[in-house]
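What follows is a single structure, written as structure tokens, with notes after it.
One protein chain omitted, others in place.
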Amino acid sequence: MTAKTTVKSGSFLSGLLRHQIVIPLAAILLLTLFNLIADPSFFRIKLGMTNAGNPVLTGNLITILDSGSELAILAIGMTLVTAASGGQDISVGAAIAISGSVILRILCGPPGAYSGELQAPIFVAFLAACAVSMIFGAFNGSLVAFFRIQPMVATLILFTAGRSIAAWINNNKLPIISDDRFSYYGGYLPGVPIPTPFFIAVICFVITWAILKFTNLGLYVQSVGINEKTSRLNGLNPELIKFATYVLLGLCVAVSGFIKVSRVSTLNYSVIAKDIEMDAILAVALGGNALSGGKFSMSASVLGAYVLQYLTTTLYKFHVKPESLSAYKAVVVILLVILSAPAVREKLSSLVKKLHSPASSAGQSA
Amino acid sequence: MSPAPFFYNEMKVNDMREASVLEMRGIYKSFPGVKALQNVDFTLRAGEIHALMGENGAGKSTLIKVLTGVYPMDAGEIQIKDKGPVQIHSPQQAQQAGISTVYQEISLCPNLSVAENIFLGRGEGRLVSWREMNRKAGTLLDSLGIRVKPTQQLASCSIAVQQMVAIARAVDMDCRVLILDEPTSSLDESEVEKLFHLMRDLRERGVGIIFVTHFLDQVYEVCDRITVLRDGKLVGEYEIENLPRVQLVSKMLGKELDDMADIKNNIPVYSEESFTPVYEAKGLCSTEGIQPFDFYIRCGEVNGFTGLLGSGRSESVRAIFGADKVTGGEVRVDGKPVKITKPIEAMRCGLGYLAEDRKRDGIIGDLSVRDNIILALQVKTGFFKPFSKAQATKFADEYIKLLDIKTASVNTPIKSLSGGNQQKVILGRWLLTHPKYLILDEPTRGIDVGTKIEIQKLVLKLASEGMSVTFISSETDEMLRTCSRLIVMRDRRVVGELTGDQLTQNTIMNTIAGGEKE
Partner (left out) sequence: MSNTALQGRGKPQLRLRNMTDTNLLTMITIIVFVVMYLFAVIVLKKGFLKPQMLLNILNENAALIILSCGMSLVMITGGIDISVGGVTALVCTACAVYLDKQGGNVPMAILLAVGIGLAFGLVQGYLVAYLEIQPFIVTLAGMFFARGMTTIINTDPFNVAHPGFVALKGTRITVPFLGSYNKHGNYISAYIEIGVIVALLAAAVLFLVLKWTKTGRSFYAVGGNRQSALMLGVNVRRTVFLSHLFCGLLAGIGGFVYFMHVGSCAPSHASGAEMNAIASSIIGGTMLTGGVGNIIGTFFGVVSLALIQQIVSSVGLDQAWWTGITVAAMLCVFLVVQSVIISRRKKANLTAAAENTR
């Protein structure tokens, strides 16, 4: 009787452990533990005032929620692309530069003509950025889906050209938008103490959740990613689905770009969203999704993005230079991939079995 | 590099003909749930071409993989002439023991030249002497009568030449046993002739050749002896003169010629009024190289394609479903002309297709049983109309119950189910779409006997409810039990259609074997 219950609870535990969301959750736990021990004041949240006299919340946790937004939004698209095509889009950083440049171009009019007055409603600029980003997404998608070029290499093209295109759109000018309304989206809405990007990320996540709930996107993408041949025989069009995921990623890029530009009211073509593609890929991997495609968990990816931001903020807290962050991240990545490598996993699981077998036989005899 | 020791004189060859170059005794091999080989003996003489025959699951590919060190054997002994008992644990060890294999899927590097492919990974020294290598390769290829330039890139050669290059490599590596695993399935007649010429040449030099093929004509054209396997057991070893074609087929299928009692009783009789063709095709052909064929099926009829493996039966139904690229033919569904070039179009016309290769074309391994069951219907219903989880679970539960699928829950990934249950899940997937016409390609392969009978019963029940079913199976008695009409295929063309009284083991085997009159 007792043996039976142990088996049951054991299988429940192992079931939970097998779920991929356990990876980002464990990472959060570790980081929290580390911060609690090292410096509990990390978690303090204070109510402050902006220069304009609006009440705002400040603190490391708020920073994480705020700065992790763009990454979380990108992780949504990157998860879909990874799942369907078994590869990653490395051009998202460059594409963000393009979409940001488009927004500036629409809001400020022709290069050099900006006089401080918005030339178009912000909404229109946002839609234009969405359209442009989706076109570039379609470009990547068609190279991957129809020309069958490896995703990483196909997107290398836009990676190379993206920032140059962004500079070209505005003739290398960097107009600064002085309209307060524009800075709401990357800062704070008047009277709301929580940063707006967090709300945008939540909205994106809810929309994605709704799409996954009310369409077959998830089923189709996973089917294509796991077994293209079977998917075709069941009436799916694998090329079209892969293509579509890249277009959707384009949409996510536009939203992230919008937030990024709004944060500083301008953009620097060569610096904006630098290396964010690597972070987005890392977020997907941290969420426990296979980078070779197939099954995915959207919430795990998004959580992975915030874990990454958590790590970044923690490192900042301990006075790591922003430029040196990548070295620490690299160590995390390497540990992660080594632990998840099949060769290592096999050895680990056989080790666990060895440790377990005397214990379980003891349980049975009891 | 030692020179190839194949230039024996006449007398020596005669001596070697009698001596066995390879002996396998009491080979056992099992996989979880399957006894793939049970006490199989196999003897190969020097200087003979020996056909290894058997249908699906007979164990011939397992036997070859044991011999080439891909699988370790559970029990048994392998002896090579002059080397005594050998232990073979890897393809490399097999090669050292003088056993070379040429697979249907060419295992050479397509981006390298012919000469490089012959000499890659061999010989001493660190440097490559291109001139020397090309000269040696040229001499070798000439001596074997293979007309190809050593410097040509392998990918630009035809499949036949690629195969012959693989053989040349094997020959140059001092092989005594050459295994040819279905080398002819993608060759045309003149290419096959060239290959046979090469095989005979090697036979004269004293090489023992194991030839695996599905083409009976070729067996009788080139082989000296035949070993037949069935269900992992040895059926027998025969001199080619002593085994007429029909008997070979009967031994492969495991049916004695007059073993046809009590089968006919089960064949359902159809009333005349159900004679409207649900599906009709004229001159259908696809890129997979089947001859254009005509086909029709009536409402509530069960018919089948029969023929040995590789005869084109699967390619035919794939063309019907639009799974391969269709290159010609007119198709009517319910009398109306339609175009079926993609599976989704076939599905919209009310067709369903359970593919032969379950792992490659059937299951979506990581997805749950529920998702696997609803997939086809879901795709048919449309992107914007997903089933709710409750609805999907209801569908899945319905078919889990109906087909008695053994699974822990609807959430279990399908890849963790047994083969038979996976097959039932996929069957459930297609039944859920309520097709007018269902194609089942080897639905009973690799599953236990109980499930096989269940599936056959199910097919008959569906037909009695008005569904049309095309049923393909390697086991003739299954076909006889279920089908009222059989289309017989050989060498990628339709060679006959059997109905009524013609539906006996004898006629089927005679039609499959063809050619030879008795």
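Chains: A and B, in written order; residue numbering restarts at 1 for each.
Simple rule for what comes next: a residue touches a chain if its C-beta (ideal position, glycine included) is under 8 Å from a C-beta of that chain, and two chains touch if they have at least 3 such contacts.
Everything numeric here is computed off the predicted structure, so don't read it as measured data.
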Key: Among shown chains, those touching the left-out chain   = A, B
Key: Touch criterion as defined above, residue of A:23, A:83 or A:167 at the omitted chain   = A:167
Omitted-chain contact residue, chosen from A:135, A:337 or A:351 = A:337
Request  = Among B:34, B:112, B:309 or B:460, choose the residue that contacts the chain missing from this document, as touch is defined above.
outcome  = B:112
Query = Which of B:26, B:72 or B:289 sits in contact with the chain that's absent?
reply = B:289
Query = Since one chain has been left out of the picture, which residues of chain B touch it in the full complex?
reply = 91-92, 95, 106-113, 116-117, 120-122, 125-128, 130, 147-149, 152-153, 155-161, 186-188, 190-191, 194, 287, 289, 291, 492
Inquiry  = To test your reading of the contact rule: which positions on chain A touch the chain that is missing from view?
reply    = 88, 143, 147-150, 152-154, 156-168, 171-172, 278, 281, 285, 291-292, 321, 323-331, 333-334, 337-338, 341-344
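Quick note on the criterion: only the chains that are shown with their structure count from here on.
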Inquiry  = Residue numbers of chain B touching chain A in their complex, please.
reply    = 321, 323, 342-344, 347, 353, 355, 360-367, 371, 375-376, 378-380, 382-386, 429
Query = Where on chain A does chain B make contact in their complex?
reply = 213-217, 219-220, 222-223, 226-227, 229-237, 294-295
